[in-house]
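All protein chains but one are shown in place.
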Amino acid sequence: MTLPASDSNSDIVVVDDLHFKYPTGQGETLQGLSFSIKSGEFIGITGPTGAGKTTLALCLRGLIPHAVAGQMTGTVTIGGRNTRETTPAALGEQVSLVFQDPEAQIIGLTVSEDLAFGPENYEWPAERILAQIPIQLKRVRLEGLEERETFSLSGGQKQRVALASALMMSPTIIILDEPTSELDPIGKEEVFDAVRHLRDEYHATIIMIEHAVEQLAEFADRIIMMDQGKIVAQGAPRELFRNVELFHRTGGERLPQVAELLFALEQDGMLPAESFTPYEDEAVQVLTRLLESAHG
Amino acid sequence: MGDKMEPVIAVRDVSYRYEGDAPPALDHVSLTIEPGEFVAFVGQNGAGKTTLAKTFNGILMPTQGDVYVQGKETRAAGLDVLARIVGYVYQNPDHQIFANTVRDEVAFGPRNLGLPPDEISRAVQQALELVGMQTEADTYPFMLGRGQRQKLAVASVIAMGSPVLVVDEPTTGLDLQGAQGIMHLLRQWNADGRTIIIITHDMNIVAEYARRTVVMARGHVLADGPTRGVLTQQAVLAQAFLKAPQITRVAQSLDPRLGFPADVLTVTEFQAALKERLTQRQGG
Partner (left out) sequence: MPVGYSIYVETPSPIHNKLDPRTKLAALGTVFVLALEFNHPLVLGILTLGVLAVGLYAQLSFKRFLPFFVGGSWFLLLGVLIWPFYISQGLPLFKVFGAQITLDGLLFGLAMGLRVALMVVAAGVWMMTTSPQKMTMGLLKMGLPYKAGLAMSTSIRFVPLINAERATIMEAQRARGLRLDRGNPLARAAKSVSVIGPMFLRAIDLAQSLAVAMDSRGFGARDNRSSIIQIGLTPVDRVIMIGCAVAIVAGLVMRILGIGILVRGYL
């Protein structure tokens, strides 16, 4: 995986004072967001419903301001290009977005037709498209399903098809907007598995919006927490999930249960601050030591 | 208990086959539900939990076996009678909502039951108060957020006054606050005497709210009992492709020689159990 460089020249996404208001909205959905993402980072975005996460995803993909109505101020720069001056189609060779609803983004009657949709728009020759299809299907563990009818797929399979379709353009930035919220546990597992594979094997910047905090803790280098159109916190999982008071105050997002527990124990003086972890396996070790130490 | 305590729902050796030669959606399932219970049906999509619940209000009739609702056999009773006993809230509120105002939406059910107008308005008012949406009575439903629409869907079923409520995936698509809002309501109604059945795969919600859990997979019931006992059966949950809440998993991962209980359901319980263990050790 590409390690993020330390100078700002490797900022692949720069958001500067981004505001956005929908035509029917009462007030701004995005109220002045500013942050940057380095090439190769895995960024998690979380927060309560209505925080503006999907709106942000649309801005990062350049669909706002071109394909979605509303008033946008501020700038979003993707790979050095200003989204206001570049069409979503032009950005499409660099950024891909996977939407929340599996049904609303699958276009093809069959899996291979859906994967072909994007490249066909860019007039790729048929041979090139047909050669890429099995490669991307393999990445999401859907080998051999080229001729399957998309209607007959499970939710988890549909989202993986959407992911494979997103990968067809070989994007350097992949945005995932709550890819598992409509799925059952198997589907969630399948999609997170695919994301894990992506993080390990595919060199790209990944931005994942999710409520599944335990998975965010596992995958993300940095997590941005939003509430009511603003960024209220950001940091590595270890730091962010220590901010228990913040999570309780905003109320829209769960902490990993081990984070809740260990923080509470720290408050009670039963654990030192350094023992804090949002990870399950580490928590088991910490608790084991704690119980053993009291073992007479 | 008195001798008139018959189960509100009795499922006797029920099987259900959808058309074609697909494997049965329900395969010889038997269980009973007493009035006032709070039960969770858990399992993957296709495990049969929704199919089972749909035999309770007459949407589906078993292809084999019988279902009795308040003592009435469902095939004989029919949907009309059963809809008054078992209210069913579907997973996606947008599959139900069609009226121009919240009030009209809630009135749909009672109106279909043929209640007189003054009773309808009373039922609507009560239902709106129960979900805390009296002030939105004249709002256009699609101006509401997902969490509110979910409450609206629940209110419109509650307004029919059924003593049993089945809610399919109460928390999907909701954030923590939204989910807690709905579950709080259900817990309150359960305290008021209603029988609540939730169909879900959110094990954290199950651990926190459901007193009894039925685990299903491939049309069979794999486990049925108090939530605490069921959630600690790792093998059974694995068979149903489910995972216990993280805190339960952590308790189960601890070395048994440490003597820590493996049937912890919430963070609070874990904390309390930990305190007990530690003070015990130090004191003892």
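For clarity, chains are labelled A and B in written order, and residue numbers in each chain start from 1.
Rule of thumb we're sticking to: a contact is a pair of C-beta atoms (placed from the backbone, for glycine too) under 8 Å apart; a residue touches a chain by one contact, two chains touch by 3 or more.
Quick caveat: nothing in here was measured; it's all calculated off a predicted structure.
Residue-wise, the contact with the chain that is not shown comes from A:123, picked out of A:85, A:123, A:245 or A:274.
Residue A:101 is the one among A:101, A:193 or A:266 that touches the chain missing from this view. Taking the complete complex into account, B:94 is the one of B:34, B:66 or B:94 that touches the chain left out. Annotation for chain B: contacts to the undisplayed chain at residues 54, 57, 59, 79-80, 83, 87-88, 90, 92, 94-98, 108-109, 112-113, 142, 156-157, 160. The chain not displayed touches chain A at residues 58, 61, 63, 66-68, 87-90, 92-93, 96-97, 99, 101, 103-110, 112-113, 116-126, 129-130, 147-151, 165, 169.
The rule is simple: only the chains that are shown with their structure count from here on.
Per the touch definition, chain A reaches chain B in the complex via residues 48-50, 154-155, 181-182, 184-187, 189, 211, 214, 251-254, 256-258, 260-261, 264-265, 268, 270, 280, 283-284, 287-288, 290-292, 294-296.
Taken together, the chain B residues at the contact with chain A in this complex read 44-45, 145-147, 172-178, 201, 204, 241-243, 245-247, 249-250, 253-255, 258, 260, 267, 270-271, 274-275, 277-278, 281-282, 284.
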